[in-house]
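Of the protein chains in this complex, all but one are displayed in their positions.
Take a look at chain A:
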Amino acid sequence: MSKQEKHRILMVSDFFYPNFGGVENHIYYLSQCLINLGHKVVVMTHAYQNRSGVRYMTGGLKVYYVPWKPFLMQNTLPTFYGTLPIIRTILIREKISLVHGHQAFSTLCHEALMHARTMGFKVVFTDHSLYGFGDVGSIHMNKVLQFTLADVTQAICVSHTSKENTVLRSGLPPEKVFVIPNAVDTAMFKPAPERLSNREIVIVVISRLVYRKGADLLVEVIPEVCRLHPNVRFIIGGDGPKRVRLEEMREKHSLQDRVDMLGAVPHAKVQSVLITGHIFLNSSLTEAFCIAILEAASCGLLTVSTRVGGVPEVLPDDMVVLAEPDPNDMVQAITKAIQILPQIDPQEMHTRMQTLYSWHDVARRTEIVYNCALRCSSQNLLERLSRYLPCGAWAGKLFCLVMIVDFLFWRLLQLWQPDRNIEVVPDIYLANHPRDKTSRDSNIYDHLR
């Protein structure tokens, strides 16, 4: 069996630490597991306040915080060609073989993928969210996505529903799209050591209290459940614009002793909140994949969720009770969950989650996608331009023009600063880092002699 070749991957997104969220976690965990498999991973993102420059994270993960200021919702200002010099410099100095962009809403990701394609690199794109088709913002976003994905080498989606959504929005051939679900850090999300008593049932809700996450549904559901089941208590963690409505609901139905509002819960404390409950309630109106219910299942909670987006694909049928996003249906689902609660064993659920979901598995599957991408043939400029023309009557020609100007700008940069003038960075290995066994130990001095 031939030795697996190791890749040098550049992850690009506007969303990375110190910001916190699903995409950020995904990039970090995936990078760490890929480093464990022996690949080299570099992350590129924009600068956050005064965090700018190069940082090294656990395992030797190198992060470039490029000093481009974010202008709207964490996104870098889209200047089309402004990021070409720095992306070219990073790609050459780190000897990158493949670029992996994350999240359709990230302008830095789109620009990086465009420039990487111009320079002849293979690119992979991962879409993490579902988007609409109707409103003005979505229409423009989908056009931008169509442009980026017209020439992408491979794409990854986090669920089959998300794949359908991405393929419809971008016109990408479905054969190019792989489905790799997210995973959960089961070592961090462990169930409570002692099983909770079933005298009082505690239902936990942890989400941003916004419209998308179904906070309005909660306002209808909670009073009804409290009326039907006198032994049920709610714990609500999270903050957002809809918090006021929930506070009003509490006041109106005098549920102060039965509904606890915790406010924003830092991610490190989420596990300690989850293990105080029996049931996890998710009322999202749209979800490509829901990591929150994975975390809850890993902590041994039975999940009640709305049947939207990719949620039905996440958990086995005996770990989740699904309902339509309608208050009556959800109340019935909660009642059913309370009835089957005695049959649930949190430890057994946690053990099953360990086998079902792991970031190492995600990394292995992503490695297969990378191998597939690198085996694809390279195209010259004319072949690539022919992929942009079908995007639309006017849009196709505009995209072609954008790519031609990008190509010319790249050639101009090569004249101004040739590739050989950009110094390659020596690889810095950590002392206890698992490396390829056949390579000799080397340090920075050897590379620079």
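Methods note: a residue touches a chain if its C-beta (ideal position, glycine included) is under 8 Å from a C-beta of that chain, and two chains touch if they have at least 3 such contacts; residues count from 1.
The definition used in the following text is that contacts and distances are computed from a predicted model.
Hidden from the displayed complex is a chain whose UniProt protein name, among "Phosphatidylinositolglycan-related", "Cell cycle control protein", "Non-structural maintenance of chromosomes element 1 homolog" or "Leukemia inhibitory factor", is "Phosphatidylinositolglycan-related".
Of the candidate positions A:Ile86, A:Val265, A:Leu374 or A:Cys400, contact with the hidden chain is made by A:Ile86. Checked against the full complex, the candidates A:Phe15, A:Tyr65 or A:Tyr370 give a single residue touching the omitted chain, namely A:Tyr65. From the options A:Val54, A:Val244 or A:Ile340, the residue with contact to the unseen chain in the full assembly is A:Val54. For chain A, the residues touching the chain absent from view are 52-54, 64-68, 82, 85-86, 89-90, 93, 421, 423, 425, 448.
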